[in-house]
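Here the complex is missing one protein chain, while the rest keep their positions.
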Amino acid sequence: MSVPGSLIVPAGRLRRKLANITEQILTVFLLVAFTIILLTPLVWMVSTALKGQAQIFTYPPEWIPSPALWSNFREATTAYPFGRYATNTLIIAGLNIAGVLLTASMAAYAFARLRFPGRDLIFIVLLSTLMLPFTVLMIPRYIQFRELGWLDSWKPLIVPNWFGGSVFFIFLLRQFFRTIPRDLSDAAKLDGASEFRIYWQIVLPLSKPALAVVAVFVFLDTWNDFLAPLIYITSPDKYTVSLGLSQFMGNYTTQYAYLMAASTMMIIPTIVVFVLAQRYFVHGVVLTGVKG
Amino acid sequence: MIKSTASVMTTRSTRRGVLGGAAKLGIGVGGASLLAGSRSSSFALAQDPTQISMMGWGSPLEKDNVDKGLKVFEQQNPDITVEWIHIPDAADQQVALKTAIAGGTAPDVFWSTPFRDFVAIGAAMDVTDRLMADPVLGAPDYFLQPQESERDTVNGKWFGIGSCWVAPHLYYNADLLAEAGIEPPSPNPAEAWTFDEFKEYGRQLTFDSQGRHPGDSGFDANDVKQWGVSWPTFDIALAAAIYSNGGYTWGTDYTAGHGSAEALQAIQAIADLTNVDQIAPVPTVLEQMGMSSWQALASGNVAVIVDGSWALQDIAKLGFNFGCGVLPVFQEPATVMLAHSHCVSATTEHPDEAWKLLAYLSSNDYQLGLIKVGLWLPSHTSLLTPDGIASWMTEGVHPDGYDLIVTDYLKNYGHNLFYPAGYAEANDLITAALDPVWVGDQTAQEALVDSGALDEIAAHLQEQQAVMNDI
Partner (left out) sequence: MSSLEAKVQPGVAQPAIAVRRSRLSLRHKEALAGYIFILPAVLGFILWTAGPMFYSLWLSFHSWNLVQPPKWVGLGNFRQMWNDRIFWASVRATLTYAAISVPLFQLLSFSMALLLNSKIPGISFFRSAFYLPVVIPVAAASFLWGFIFNSEFGLLNYVLRNLGFDKILWFQQPRYAMAAMVIMTLWLFGGTMVIYLAALQGVPEHLYEAASLDGANALRRLVVVTIPMMSPVIFFNFVLGVIGSLQIFTQSYIITDGGPQNATRFYSLMIYERGFRDFKMGYASALAWVLFLFILLLSLLIFRSLGRMVYYEEEGT
């Protein structure tokens, strides 16, 4: 809507436009500054990973490794057999992803689209476990897995994920399933399709983005998990990447370049996954909704 | 922070304080040098070999050494095969070991630190009779005494045999001392620096970016270019100072000696190196996340450091001009000595075979490999004779005069560092209580005595002693 006939308006617009531009410049400046602050530690890590022992402990610190010792990465794998640990972790992550995608989506489907007595109560009870930190559970679970003879195996890290995994994922998928139009499943139901078929052939195929989000989160959770492997796994040949990294201190305490090289190796896959899937990340968070 | 011990052997373990000290040390066996010894070659019958298991820790290098040693052992004993359960980190190994014991699957032979925790839960076998009956190990002068007995016996009974010894001493960057025109510290206890000399040299070796020394006007402790000294504060290094001042840390009677005037004075003197004399960096800074002060020594940030003998292995590899000396003297020359013990499981089904392995682990052959690389010091008297010394002194590892550190300093001035059962918790309490001392927020007296920390430790130790009296 324009205000007719005033000479002042253009000037006001100009001022507003100027203010707008200033604001934008200021915003960009802040964004760039924060980006630099946030990413500097990672740059520092890579720089340190390439330095010689002496250069690491010089003061003032130097940014550019000279010479750049790429061999640090190779040396680091003596104490940190990254390939081995990464393979282990990928196997665990793969099984976890499969387990969560299947069992969490099943539960989510029921909570989102089926009616049965006690549904909301059960859902809230499950949801309440979001409030229960692993810290509270680690002692009894450890004893439980000990009784089962599962210690020093991957089972404690995997099996719970075949029972729904974190309720967070059930919640996330439930939110998504609710957005799928009912007409589709109603039509199928009239045709005599079973709930399982609707779940399997209609809802799941339409939910690929949400399932991708879950898969990515499960991967990162598994890859980054530290406390659970620390408690359950003792044999070095079964270590995950995080646990193996922490063992580095026991082995080569002193070699900070190697430590940083190992850290870099461990971080790279997460960044790759992040870059490939960043769309989904934001999407996933939007999904979880937490809407008001 | 870094608490501790840490440092110690560098491992995180230590960091966790579990280990007191003996942590990584443990390690291994001597490498290629193992000759197929003469010990017990029972020629095998055509029956299946007995399999026994051993659980221990160590870095890849040390693991290699154990592998080689076990191969030799199996050659000598064709009727025995050893399954070697290797866990890199010492603290994790202790956890895994306790878990295995709890689950009834204890390994037949295991490395223990702190040793008395395993005796306390009845996991280690009494090997007194076997030891006394052994033609080699049973000789009264086989081990350095009385330290060996102090380390391995509870109520007069042997529950294990020490792997080796390690002890803290001085390392110096020879180039930095030469620049300052300072005569290096000697490995001969008779020529040790006094603590005052140590401080004065430290002052001369410390300067800020303008070349000013502590005490000069305008000296900026926030902008130090080179530190004179570093005395780490993990249990072992600290204990050495306390013993030299006539005190003790952990008594065999389950008392904590940290509250005596001698101990408090020594602790305070170490803290004052940073906060009053301004000749040392805050010690825990160099111990963080598995660092050691020798990294700063090698890069020329510090001129003289106290560190364990085990660090020689790493230091010798760095290719800088260094040397070793005995610690400066408070009241009397002193250092502390320690290392993990090898034990036979109380529940082993193969006690004879397990004992054979334990005896092998206590042989010169086994010990030599890691002495030669600078990780261990000998615990057998036969390695202190001129011939014995010649068998381990290694060019490029042990600097000139290092033999004196073993034959004189360790043997005559070394105190066995006693680790009571329940040591880890006691050390946690001490470490946390001392944190404010190192940064100058409290005096040693305030932190340990006035705060009531030592009372709490005393109560904890008494509980443990009650358990041990029944062993």
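Here the chain labels run A and B in written order, and each chain numbers its own residues starting at 1.
We take it that a contact is a pair of C-beta atoms (placed from the backbone, for glycine too) under 8 Å apart; a residue touches a chain by one contact, two chains touch by 3 or more.
Remember, it's a predicted structure, so these values are computed and weren't measured experimentally.
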Among A:61, A:83 or A:209, which one touches the chain that has been omitted from the display?
A:61
Just to verify: which one of A:91, A:106, A:180 or A:206 makes contact with the chain not shown?
A:106
For the full complex, which residue in A:75, A:152 or A:195 touches the chain that was left out?
A:195
The one of A:90, A:138 or A:180 in touch with the missing chain is A:138
Tell me where the left-out chain touches subunit B, residue by residue.
1-4, 6, 15-18, 91, 95, 98-99, 101-103, 121-123, 222-223, 281-282, 284-286, 288-289, 291, 296, 301, 424-425, 428-429, 431-433, 435-436, 438-439, 441, 453, 456
For subunit A, the residues touching the chain missing from this view
24, 27-28, 30-31, 34-35, 38-42, 44-45, 48, 56-61, 103-104, 106-107, 109-111, 114-117, 119-120, 122-144, 146, 160, 162-165, 167, 170, 178, 192, 194-197, 199-200, 220, 223-224, 226-227, 231, 241-243, 245-246, 249, 256, 259-260, 263, 266-267, 270-271, 273-275, 278, 281-282, 285-286, 288, 290-292
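Following the convention adopted for this analysis, only the chains that are shown with their structure count from here on.
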Taking the complex as given, what residues does subunit B use to touch subunit A?
10-13, 15, 24, 57, 59-60, 85-92, 95-96, 99, 102-103, 225, 289-292, 294-296, 298-299, 301, 314, 318
Listed in rising order, subunit A residues that touch subunit B in their complex are 53-54, 56-59, 78-79, 146, 151-152, 234-236, 246-247, 249-254, 256
